Each structure stands twice: as C-alpha cells, then as structure tokens.
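What you see is the complex with one protein chain gone and the rest in place.
Let's turn to subunit A:
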Amino acid sequence: MAQTFDCVKEGIKAAWPICLGYFPIGLSLGVLAQKGGLLPWQVGLMSIVVYAGGSQFIAVAMIGSGASIPAIVTTTFMVNLRHMLMSSALAVHFPGVSRRFLALFAYGLTDESFAVNMVRFNRGGWERRSALTLNQATNFTWFVSTVAGVYVGQFIPSGALGIDYALTGMFICLLVFQLRGPVFVATALMAAFCSVVAYLWLPGNAYVIVASTVAATAGFMLKRSLRHRGGRP
C-alpha cells in the first residue's frame, strides 16, 4: 500500500536525529559491555529485550561488579519508572486504538521517541504508523550500534564531530516546540530548576520524575489560578 509506505518514510525521516544520537551512545555501551566480559549476543539480546540506554549502562556496570539479579532488576525498574509519565501523556493521542498496536508501540517508548512523537502529534497530521516506524527505526539503530560497539567501538575516537551533543541539541529544539504559551515556559523553567536541585540531592535518576511531576503540577496550578482570575475579576 502506497499510503503505508509514505507513513514508514515519514517515520524514518523523523527518526534520524535520534539515530544519530543513539549511535555513539550505543557504541560506547558496546565497548563497556565487552570490557565487562559480555559477548556480542548477550549485548544484542539486552538491547532488544530491555531497550533502555540508561539502565543498560548501569546493568553492565553492576554485572561487572558482581551485583545480584534482584539488585540489577530493581535498579532497572526505578530508572525506567519515568516512562510511566510519558506513556500516560501519549495516551490521549491513541483513543480506542487496538491493544495489539499499543503493546507494540509501547515497546519502543524511550525519552527520545516520546519527545519527537509528542511534538509531531501536537503539531497534527502525525500518523500512528509513522510513530511506530520511528520507534522501530530507533530501536534497530540502538541494537546495531550496541552490538557494533563490542567489535569496533574501541577504534572510534570519542567526541568526533560533536556527535555526543546530538541528543542534547535535539532535546533543546523539541523543548522549544513544546513551549506553546507562558504557562509552558514557566513549567519548563520550574522543571529545569527542580531537576538540578533534585539531581544534586537525590540518588540515581529519580530527578526526572520528581522534577517533571512537581513542575507540571505547579504549572497546572498556575494555569488554573490565571484562568480563575481572568474568569471572575
């Protein structure tokens, strides 16, 4: 079907900044995993089944230091709990969509795919099949780059062409797209502040959940109070 083909093409086109960013991170994960004694199939399997950059780095380090399975699994769970917020926020764009599609789509939910898909959905005209393609394309890139890292990672100079900054640059632009009014700007500033404070005070990456929940709630109350004042002078 020509239409499906177009959706796939759009999805891949939107995925490239993510893929560009995943590549160096995936390679370095592969290098670390190889140093930690993992075999290529083990790295590839983890990238497919777990598919979560942050927790894979932590897991590789924990495996290397001989941590227990329950300890690694608990840490992984905590690190990825933030996806609950993203999954909830995406739900409004999938009213009544089949469970099968959602189950497949959810697999590819990462910070990066969430950010790009959310911006595209808000802008309108973003096909679900394109969103799914984006998820799968980024997942594939992650798989390939982590496995490649095991073999060739150590030969690639770090920091080439500023590629380490690709995801930060992408996040900055996606944040700009999300600033759709003064309340959004206030929420973002609040989140940045809370995030830095929480990052310094809380262990692990609890800072993402704490800061975004606090900031969204504060922004929500700000919006309510502004509306209240506007409605009843």
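Keep in mind that, in the parts below, contacts are C-beta pairs under 8 Å (C-beta built on N, C-alpha and C of every residue); 3 or more make two chains touch, one makes a residue touch a chain; residues count from 1.
The criterion applied here is as follows: contacts and distances are computed from a predicted model.
Colleague: From the list "PTS system fructose-specific IIA component", "Smf/DprA SLOG domain-containing protein", "AzlD domain-containing protein" or "CoxF protein", give the UniProt name belonging to the chain omitted from this structure.
Modeller: Spelling it out: the chain absent from the display is recorded in UniProt as "AzlD domain-containing protein".
Colleague: By the contact criterion defined above, which parts of subunit A meet the unshown chain? Give residue numbers in ascending order.
Modeller: Interface residues of subunit A facing the absent chain: 16-17, 20-21, 42, 45-46, 49-52, 55, 59, 63, 69, 72-73, 76-77, 80-92, 94-97, 99, 102-103, 105-107, 109, 111, 114-115, 118-119, 122, 159, 161-166, 168-179, 183-184, 187-196, 199-200, 207-208, 211-213, 215-217, 219-220, 223.
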